[in-house]
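Just one protein chain is left out here, and the rest sit where they should.
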Amino acid sequence: MRPIIPDYLAEVLGDVEPDASGEPAGYIPELAAADPDRLGAAFATIGGEVYGVGDSDIEFTIQSISKPFAYALALSDRGFDSVLAKVGVEPSGEAFNEISLESDTGRPLNPMINAGAITVHSLTGAEDLNPAERVERVLHGLSAFAGRRLRMDEAVCASEMETAHRNLAIAHMLRGHGILTGDPRPIVEGYVRQCSVLVTTRDLAVMAATLANRGRNPLSGDQVVPETVVRQVLSVMFSCGMYDAAGDWATQVGIPAKSGVAGGLIGALPGQIGIATFSPRLDRHGNSVRGVSLFERFSSDMGLHVMEVPAAARAVVRSHHVVGSGPGALRVLRLQGGIGFAGAERIVREAEEIPSSDVRVALDLTRVHSIDDVARRMVLEVARRLTLDGHEVYLVDPESIIPDPDPGDGGRVTVVDTWNALT
Amino acid sequence: MRPIIPDYLAEVLGDVEPDASGEPAGYIPELAAADPDRLGAAFATIGGEVYGVGDSDIEFTIQSISKPFAYALALSDRGFDSVLAKVGVEPSGEAFNEISLESDTGRPLNPMINAGAITVHSLTGAEDLNPAERVERVLHGLSAFAGRRLRMDEAVCASEMETAHRNLAIAHMLRGHGILTGDPRPIVEGYVRQCSVLVTTRDLAVMAATLANRGRNPLSGDQVVPETVVRQVLSVMFSCGMYDAAGDWATQVGIPAKSGVAGGLIGALPGQIGIATFSPRLDRHGNSVRGVSLFERFSSDMGLHVMEVPAAARAVVRSHHVVGSGPGALRVLRLQGGIGFAGAERIVREAEEIPSSDVRVALDLTRVHSIDDVARRMVLEVARRLTLDGHEVYLVDPESIIPDPDPGDGGRVTVVDTWNALT
Amino acid sequence: MRPIIPDYLAEVLGDVEPDASGEPAGYIPELAAADPDRLGAAFATIGGEVYGVGDSDIEFTIQSISKPFAYALALSDRGFDSVLAKVGVEPSGEAFNEISLESDTGRPLNPMINAGAITVHSLTGAEDLNPAERVERVLHGLSAFAGRRLRMDEAVCASEMETAHRNLAIAHMLRGHGILTGDPRPIVEGYVRQCSVLVTTRDLAVMAATLANRGRNPLSGDQVVPETVVRQVLSVMFSCGMYDAAGDWATQVGIPAKSGVAGGLIGALPGQIGIATFSPRLDRHGNSVRGVSLFERFSSDMGLHVMEVPAAARAVVRSHHVVGSGPGALRVLRLQGGIGFAGAERIVREAEEIPSSDVRVALDLTRVHSIDDVARRMVLEVARRLTLDGHEVYLVDPESIIPDPDPGDGGRVTVVDTWNALT
Partner (left out) sequence: MRPIIPDYLAEVLGDVEPDASGEPAGYIPELAAADPDRLGAAFATIGGEVYGVGDSDIEFTIQSISKPFAYALALSDRGFDSVLAKVGVEPSGEAFNEISLESDTGRPLNPMINAGAITVHSLTGAEDLNPAERVERVLHGLSAFAGRRLRMDEAVCASEMETAHRNLAIAHMLRGHGILTGDPRPIVEGYVRQCSVLVTTRDLAVMAATLANRGRNPLSGDQVVPETVVRQVLSVMFSCGMYDAAGDWATQVGIPAKSGVAGGLIGALPGQIGIATFSPRLDRHGNSVRGVSLFERFSSDMGLHVMEVPAAARAVVRSHHVVGSGPGALRVLRLQGGIGFAGAERIVREAEEIPSSDVRVALDLTRVHSIDDVARRMVLEVARRLTLDGHEVYLVDPESIIPDPDPGDGGRVTVVDTWNALT
């Protein structure tokens, strides 16, 4: 069978390829010299499959796409309180190189602008690391996200350092506000090294997929950062990842994302997929022109917008009936599908209507596909209250979708593999 | 059985009740006179169930919570292009009453700040409506979201108009930029009337649930605005709904939301639930103190954050085996659960490994709970390509989860109710 | 004899005449329709002579040039404290139509920007005037500055009112901050009427000369506003009169000035002259292109810069000698020229060296041309201390340059007409 997803990717790439608008970043020769016609895209699923098309194996510097990953590392290494004390989470509505410090505290508004990212770099690893150790910690962390050992482009790094006037200005300003505590120059150097890490489009897709997969790299299986960190990072990417085009992106594409000045662009759709594209020509906001077009197509074709309401599902309560009669009668609620709060609420309502005369009640989970935490707790609470009302409660759960069920104070359930056994 | 959800709501309300911090809005006597101890909360499910606790039936003025709904009406009535030409979608990072116009065009940055909301009011209904007709169009629309005929608080309205200096200033500024085209005063009056609509916490929960339910009111069943409009509105609420605390809210609560100065607060979680709270004391951002606490609890307890990765589900491919042998052998892919892009990608991969010697292939959808658009198209493409490779393809779909399946050019599928029949 | 000053004016006018750069204000048809080639200039001396060349008798609307005069009227009518409480004196460094309010108080930064000028209009006349009376008060005041009854251009006024969106916005904003206390619309209308007063270039020169002449109209002799008010107005004109080109003007021209959008431009050099020019084409700051050129020439040719150090003068102490000998000897200090602090200091030093044996001392003021207040007090103090040291002190003051001299506690002077009488 001909491969479907590569075919799709190739088709979309072909559609955007002719667009030669925009300009590659030209502030350092190394970036200006990039082949502006390069075009690549990659999908990485949370199952660990990676699909790349076009120039998806060409290396380029990660640049600002390192920002959300370094933010994740800092949150992991120092904890939320330490990081939030120094870098906010508010959209700035400004261009990437605006200083955007809170007027009273000097705290950068968010970790996606340079001021925030420089501060975040200084917050990675333990406090007592020296600059080289800190760079190694970041490189190690980015490599863990990518699932392979990454390396730096020393030429780009050196060249960036020569024109790092604005970043040095920002760092000195941050030092003046006490947001940075050490010598600003090595921190900027470390940040510039972080931005000079070489990645391919495939790497970026895997890195994004690691975010989409609750922080676990779908290739290596490593838990790179905790789940709570990922939620924070994705939220900030959604609001602040695309600079002053953040609102357009949030409405039209709707995927937490980050762009880099070398032409990379990533998107991470929680629980689904990591996407990356590469095309060096940038629009006036500093985002890759064809990268944005690709994401618009992906989002539109595949319904990836986070505010997209999922397809209407079958009712969670597949059937509700009484088997047998008399004292041995069994009331059976057959459930199905994925159960979240909304589904659990439906189950609660059905349960409330069970007459007290129906002593035996079975909740059949055989066809339940997934159940989230709040729904699991609600189902167990249903079981507990039914027990308190004098019912005998059975969970039909042959595949242990609720492992080790404990309805709590006064509740009691009997787990069985099939309700046929109860009749 | 004692009701679970009201119990939960009552418990959380009890926890936040003692917090008397913050101050009710005091700029007009009518708001200052509100009982600051009022506290209510309501959930409205997309299935149409509404749970209210505390003062959830007390009426108060909707104020800024009208903004996302009026925005939805304007997008419906005039189309995206007309509205986007006059009001942007970028977060302002500023307080609600900042002017925040784009420096070149005078376009308000987003529809959640007053400048944007006044402009949006002027864009509701047909262009040739007179001011009274426009107000009626908005009132009618808000009523459709709530599922009952709403009315205005004339005293609040008159009082607001007396101190509407800043809004008049903004409107004249917008008129100067050509963003407003008529006399600014009646537009501000219309906007003030829009803000003076009386709602209960239950009403607001239903209004939010209508957004969560793709624009269809779960009580009345009316499609109030199109799905695409809802996606736009929710995206903007997520980035801009909570003023200069938008980033904190996005990271900590993670629900598209909007607050009003009378103490109301709504959140809409796509595909799940509408939530509303009411407590008049406000924090320095103008958001209800206890309302914010309630939402933090709800989000945390119930895993409602939009960036929360859903619970790991059972594998989409439940089993993959061959039944029988020889030419009559049947390869069966038993699928289960809810299938989105990620699940469909898994199916594609399995299908690619089917040897051409296995002529007969059955895709068993019996235990599939839901399938979204892109996944449906991918499954049909699998069927088409298998056909082209010489396979006979069967869809086992007793409940027509893929109604009227058409694999397209060169593809052919036979739908059956059970694969037992094929063996 | 052929007239010198008109010749000079005509020559300079001829030099700038060919410059057709810039554009007349075009926001209302009445201004756009002005003949852009008009060119006039006028000097008015504090002695009451007026020299006009070119189109110096053509009427045009005063526009923003009314601002310093209305400010003078408000300071006179309400006092410094009342006015300063509502309008600051800080340069804004911004364009004329920027709102520029102090962030905390809402006070306009200065009376030369529109926000300040609208507020100032509301502060002219008694507090209880109705809008028409206030306009009449301003018109009467401007007429007093000009020395003839002025009138309004009703067409310009009506047309301005139609497009006064931004000024209405500003006024409503000021009302919101409590800076304006009445209905904003009639205040803006009054301000627009103030701006629509018709003046000729000659009128403007006389108005400026009234400021240069300590507030006394050199034609009519009327004291239009007090001297202290004039000092305040001139200071503010120097810092804020030329919008965001104020610094360029202050350094290059150095004359307190104000421009108007109809093409007028005035400058007032304290104690010397009022100058006005008229040429409708404006530069990007909103200042008349050829008007600015004319002032640059005037300032440069005539040494009118306020920071220009006056020509080195003859020594104040013309001679210091002793006439006669023995007990009848007379020590004579012959003074000359204009005496300010610096001259008086020189006199003090000479006096300190008078030996106590020289009993009789004459201060000869015959050739003193002027003496300012501080110098007068210092000379009298010299007299007093000489008396205390046992000297007999004579003032030779035939023209009473120090009328009614009183050296104060313990001092005594004898005034004579000529020191010859003393020998």
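As written, the chain order gives the labels A, B and C, with residue 1 at the start of each chain.
Just so we're on the same page, a contact is a pair of C-beta atoms (placed from the backbone, for glycine too) under 8 Å apart; a residue touches a chain by one contact, two chains touch by 3 or more.
From a predicted model like this one, the values you see are computed outputs, not experimental measurements.
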item	value
Omitted chain - touching chains that are shown	A, C
Touch criterion as defined above, residue of C:E17, C:E59 or C:E90 at the omitted chain	C:E90
Full-complex contact with the absent chain, from C:T105, C:T181 or C:S235	C:S235
Residue in contact with the excluded chain [from C:V138, C:I187, C:I273 or C:L330]	C:I273
Positions on chain A contacted by the hidden chain, ascending	163, 165-166, 168-173, 175-176, 184
For chain C, residues in touch with the removed chain	1-5, 43, 45-47, 49, 88-93, 109-110, 212-214, 227, 230-232, 234-236, 238-240, 244-248, 250-251, 254, 256, 270-273, 301-314, 336-338, 340-342, 345-346, 348-349, 351-352, 354, 367, 369-374, 378, 381-382, 385-386, 388-389, 399, 401
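Please note the rule applied: only the chains that are shown with their structure count from here on.
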item	value
Degree value of the rotation bringing chain A onto chain B, based on Cα positions, nearest 5	180
Chain separated most widely from chain C, comparing mean CA positions	A
For chain A paired with chain C, centre-to-centre distance based on mean C-alpha positions, whole Å	67
Distance between the centres, which are taken as Cα means, of chain B and chain A, whole angstrom	20
Overlap residues in chain C, where contacts from two or more other chains coincide	none
